[in-house]
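Every protein chain except one is present and positioned as in the full complex.
And now, chain A:
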């Protein structure tokens, strides 16, 4: 009897390694022995210390989190998505599981019996090596680093069971093809190379073999002190011998070597001796970077990023960091602070790289603004980016040329953003659009138009331009613009009224019977549009109130409400409630966005627990109240 269900499973498996190396016929034979499991959110598949199961697992849909316990605290170390393999331990070891696998959402799992799969492992060398490599290196997928068909083993060596220990024994990532110099190069030239490449050391080689190393320390202690003139050959001041290590050294070993020899750099050679070819250099930075995804290290990595790919890696790590923080219930205000610092650093670095690529420095002073959610410093998910560029006033005959330069520059920056994974702005609200890249005078005119003749349509598009934060360039331009905006906007009732109308356009999302107002259109049917129905009204409200109170320099919605509470003690309670509600809503959106890998706009009400539903609903009353306040304050009865 043909088994179409087994074929269906085989059709799924064939897309993911190591199953890609098997024939379809073999896959069907395996699939016939598969068992299908369903795990509810937070259900445990296996626990640390459980005896190993007779099957390993493939995630068919949903997501499984792998965690270790350290100091009675659960630390998430990896997440398996569709097509990922987990629970390989029984293949290689008899003892118990070293991790806990728990579903992070409703998941369907295929259990493949070890006994069934073993013949294919021994009979197929590429399957075997895939499993072995994954198990040994503990990387998710030795074939493809970009997240397809990842593979998780439980080969974790950890003594005192901390998450960092796990990474500790992994091979260290280091700079391959390091910059080298010959012994008879002039010190000055070597120092210039180090300065321009932003490196702290240069290996001195002879016939591709390391004979010494020159570090910052050598330069300061031997040249800057006047011990040697700056034009001697480099072999006079280099440190000899250089400490060499083999290629596959672990983080722990690297650190030990540095401590033992008291050196900040290690030279990697083919066989680990100084009589073989140089293949890389390990600095203290690499050791630190390998140990943690902590924010400080991420910031440092951004500064060193040479290509958009490097920035993408950092942004991906930030996503992990956010996920981990959410899992550990770290307050969302802390998470947003850290995330926005990193986002700003990424933007800065992207601009620096773009200027380097351009080859010529900017012709005049300029300022780069982030707008929208980035401008408000509350972007956690990889959603869209909005930005604008202001340059100094120039004589009319130079205007076109200068503008072209900045448009090109912005184009490069946005290409980088796209590679990092940000969505494009649908309305083209970016600095590479000639409308949003212009001189200070033009920008002042632009804002004046928005402020003095606010057509309703104009306001809607322009509102995000009032959530700007200065990122890069000359702060003088930002100051000039801000002063002008606030002096023009002061007591401009018409302008406030239009902003306010915008803020109350979407009423608080509660139905008559306190039920949720859900979406009706096909695509998002019965989901709750948390972004447009709950978050945006709060953001809009905070904006109009803050601008009307002349609050400068604060664009963050939470902080705007906090500041408003300071300024208006009679309404402080409501403002604080709004601030709190904003955080809770933001939390929901972020958690959902990470889970579904989307922008988190649409919440599935059915999936929420009762407690969550109540929590969510409690956020709606402040929205309702703040909208009433806005209606009264700006006398909107005339407008609506």
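FYI, a contact is a pair of C-beta atoms (placed from the backbone, for glycine too) under 8 Å apart; a residue touches a chain by one contact, two chains touch by 3 or more; residues count from 1.
Here is the rule we use: contacts and distances are computed from a predicted model.
**Q** The complex lacks one chain in this depiction; which UniProt name from "ABC transporter substrate-binding protein", "Molybdopterin synthase catalytic subunit", "Branched-chain amino acid transport system permease protein" or "DNA polymerase III subunit epsilon" does that chain carry?
**A** "DNA polymerase III subunit epsilon"
**Q** Looking at A:37, A:232, A:313 or A:394, which makes contact with the chain not pictured?
**A** Answer from the full complex: A:37 touches the omitted chain.
**Q** Among A:111, A:127, A:172 or A:371, single out the residue that touches the unshown chain.
**A** Going through A:111, A:127, A:172 or A:371 one by one, A:111 is the residue touching the chain not shown.
**Q** Going by the touch rule given at the top, which residues of chain A touch the chain that is not shown?
**A** 1-6, 8-9, 31-38, 40, 61, 106, 108, 111, 606
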